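Our next item is chain A:
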Amino acid sequence: MISRRRFSKIAAGTGLALAAPALSTSSLAQAQPIKIGTSISLTGPLSGTKNALTGYQLWRDDVNAAGGLLGRPVELVTYDDQSSPAQIPAIYSKLVDVDRVDLLISPYGAVLSAPVMPFVKQRDLFLVGMFALAGNDTVRHDKYFHACPWGPNSQVNWARGFFDLARAAGCTKVAIMSADIEFAKISAAGGKAISEEYRMSVVYDQSYPPNQTDFSAILRNIRAAQPEAVFVCSYPPDSTALIRGLSEVGIGDSVKIFGGSMIGLQYASLLANIGPALNGIVNLHLYVPEPTMRNPAIDGFLARYEPLARAQQLDALGHYVPPFCYAAGQIIEAGVKGANTLNHAQISRYLHANPVQTIVGRATFNELGDWTEKRVLMVQFRGIRGRDVEQFRQPGRQVILDPPPLRTGELVAPFGAARSG
Partner candidate 1 sequence: MSEPVLAVRDLTKSFGALRALGPVSFALRGGERLGLIGPNGSGKTTLINCLSGTLRADDGRIWFAGRDVTNVLAFKRARMGLARSFQIPKPFVGMTVLENVLVPLDQIGDGSDHEARAMAILRSVRLDARAGDDAKRLSHLELRKLELARALVGAPKVLIADEAMAGLSEPEIDEILAILQRLSEAGVAVIMVEHIMHAVMRFSQRVICFETGQLIAEGTPQEVAEDPLVQKVYFGEPARH
Partner candidate 2 sequence: MFLEILINAVATGLLLGSIYAALALGLAVTFGILHIPNIAHPVFVVLGAYLAVVANERGWDPILAALAGALPFYLLGALFYEFYARVFERRGEADTMQALTLFFGVSLVVETALVLKFGTNQQTVDVDYVGQSLRIGLLVMPYRLLVPALVAPVMILTLWAYLKFTYAGIAIRAAAHDVRALQVSGVDPHWIKRHAFGIASVTALVAGAILVIIGPVDPFSGRLQIGRAFAVVILAGMGAVPGTILAAFIIGVAESLVSAFLNPSWSPGVAFLILLATLALKPQGLFGASR
């Protein structure tokens, strides 16, 4: 874990005008800090998300530089959950019962969040959700607010954009493949539901074990089924292997749109590694540097993130996780300032009633704490050449096709043409 001192040094070393807590006004330093607790997957299979910490730290430094919350400095209390849900109950109990944190942020994703939900419901605590699809749908806690724009009823709806594009392109036959991993299975179930709703026939539907290295058998079976849309729910290791297989055995000429829910194609190292083979794939993202998405706040955030990422060997781009961690902080900030108290019920009441402006857009919460408006992007990779990471910071490489208000281009189809183009 990066110690705070080292982090501050790195931050200071970059020459950015960051106010570390020690530099804040003396009255702020004397006040009892407000503690915000969370767990981060610093190790284990989800450690690709460990740059979350940087997102939280940047927010903490900003809020402290601006005088803290309620005149008190903000302090983060974080533990490594080792990507294991078995660790979560003890960690969150430690945060609440021993460290006496004032506010909680959930761990990453639905698997790690699942053990936290009954806990916060039982203790009636405020919680900011992080990336858990439909994280609050079973427990239905009224003090839960999602930092991620999956939107309402996200289990089914979040990938609707992909199927909207498929329908617009005239697809009627869809193939669905998914890794045996929680997020992928939920995505696949959602995809199936929408296919039915749109009267598309599911001509192939199968899951495969995580860490599958050879996709030729699966791709051939898909080709034999002649789908027009291929909805892929994969995880980082198999995303790479699958795209390699795509180049090797092909997928057939029938396919118009391919991708959807491939986790990993948001990470710099994977993108650079796969390179031109990405072209044509349509996939989910939450932030890409397209003109419709950019604003000074997020640009500034990413500009500060980059040198830190380089120094700490984190994901070079930081588009996927860190901005939403910063947004989680902003949601807390808005709630505490708006309610002018640390009382969880009052913060929740305020957030239910008022929208929050974050660096990733304006968030209005519904009764389950999901954003009322889904803002999952479907982007198409275009014009990727070579393996340079820098190109993914440029507009036009990850063209937004959906949702319509943010659109920066139209779907290039069929898939074969999009790949060569």
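Candidate entries met the following condition: all candidates are chains of the complex that A comes from, given by their letters.
Definition applied: a residue touches a chain if its C-beta (ideal position, glycine included) is under 8 Å from a C-beta of that chain, and two chains touch if they have at least 3 such contacts; residues count from 1.
Not measured: the values here are computed from a predicted model.
Candidates 1 or 2 all belong to this complex, yet only 2 touches chain A. Those residues of chain A that touch candidate 2 in the complex are listed here as 43-45, 47-48, 180, 206-209, 211-214, 216-218, 220-221, 224, 236-237, 240-241, 244-245, 247-249, 269-270, 273, 277, 313, 387.
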